[in-house]
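All protein chains of the complex are present and in place, except for one that has been dropped.
Right after this comes chain A.
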Amino acid sequence: MNQFVNLPDTNGLFGSFGGRFVAETLMPLILELQDEYAAAKNDPEFQRQLAYFQGDYVGRPSPLYFAERLTEHFGGASIYLKREELNHTGAHKINNCIGQVLLAKQMGKKRIIAETGAGMHGVATATVAARFGLPCVIYMGATDIERQQPNVFRMKLLGAEVIPVTSGTGTLKDAMNEALRDWVTNVDDTFYIIGTVAGPHPYPAMVRDFQAVIGHETRSQMLEKQGRLPDSLVACIGGGSNAMGLFHPFLNDPDVQMIGVEAGGKGVKSGLHAASLNGGTPGVLHGNRTYLLQNEDGQIIDAHSISAGLDYPGIGPEHAWLHEQGRVEYVSATDDEALEAFQICCRQEGIIPALETAHALAEVAKRAPRLPREHLMVVNLSGRGDKDMMSVAHHLGEKFQ
């Protein structure tokens, strides 16, 4: 009964998805990383350090909180929030960064680079780089820099150099291109901390494993609270790391339903969205084969979302595979639906969620009312919304004047 959890294969493939579609310059390093990571997984000392930093530095375990007022508000399923927004730096991103920086140290790397969209992964990377005394360069699309100023400032405070990316369309995909160009140029001394379950093997599996702490905790917390597993799990998806972290430990539990929520932007039919599974086709980008937003000629199309963190034209390859297997249901929520759910969460629970997370809450708003109170629904509250104040104020401006 391990049909969903023993992937990827040795070539980094989840069915036909994933792989290692990178330039030859990077291949030796990627193979080395694969070996180093495989060793670290079974190294008690590495695992001990990881557990230490997850606990005392990140603040894990994050609570599984019964959202009583949200449950009453929707009048259906019992809603639990997995409080990843309470982690140090305010999102799930740091779970992965701590793991990768420990690996970077172990491999003797002297410099950290990363890409970032909304800036949460950039902040988490800058944070661990500061903690471990490594110089850090963050690539961020010029467009995103403009809409995420507070995070840009946080990264600089933490000592990182933030490089605006103007090539292409100046968003997350271009930041990732630029980070890959940096990596290929500085391959000897640089460790690239990829922020999501994408990129060449072993990144999708490695990031998933570091994020799986979310699902493992949820499992034992729910067993403790209710004496059984949850009935459904809901998480938002850009690249898909918070969703994969929550889902993975439950993949072989057939009674646990899983729902991934993509960013529907102005609506999947409008063409202005970031829903790779609901509105894309298979292709090869950034080192892996997955579903992409692209035209018929294989040129990548810009994603659109109110949330910079979901504004990516691809999705992690394991999600592409789970989608084709039908194990996880992938839906989408529009900008407007996310904004609505954002406000409900603020008012009902006193928790300001990230706009990314609000997409998952928008699906809860659609689904929970139709379900009985006995249905236990866990939502990954992947990040807090402080960084989104400017965007939200812009979109809801009139209402608060």
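Definition applied: a contact is a pair of C-beta atoms (placed from the backbone, for glycine too) under 8 Å apart; a residue touches a chain by one contact, two chains touch by 3 or more; residues count from 1.
Just so we're on the same page, contacts and distances are computed from a predicted model.
Missing from the rendering is one chain, named in UniProt as "Tryptophan synthase alpha chain" (options: "Putative tricarboxylic transport membrane protein", "Acyl-CoA dehydrogenase", "Tryptophan synthase alpha chain" or "ABC transporter ATP-binding protein").
When the full complex is taken into account, the listed residue touching the unshown chain is A:G287, out of A:G215, A:G287, A:P317 or A:P353. Which of A:V5, A:A23, A:L157 or A:A393 touches the hidden chain is settled by the complete complex: it is A:A23. For the options A:S167, A:S220 or A:S270, the residue in contact with the chain missing from this view is A:S167.
Considering A:L246, A:I300, A:A338 or A:L376, the position touching the chain not shown turns out to be A:I300 (whole complex). Touch with the chain that is not drawn comes from one residue among A:V184, A:L229, A:L272 or A:C346, which is A:V184. Residues of chain A in touch with the missing chain: 11, 19-29, 167-168, 173-174, 176-177, 180-181, 184-188, 281, 283-287, 289, 292, 294, 296-300.
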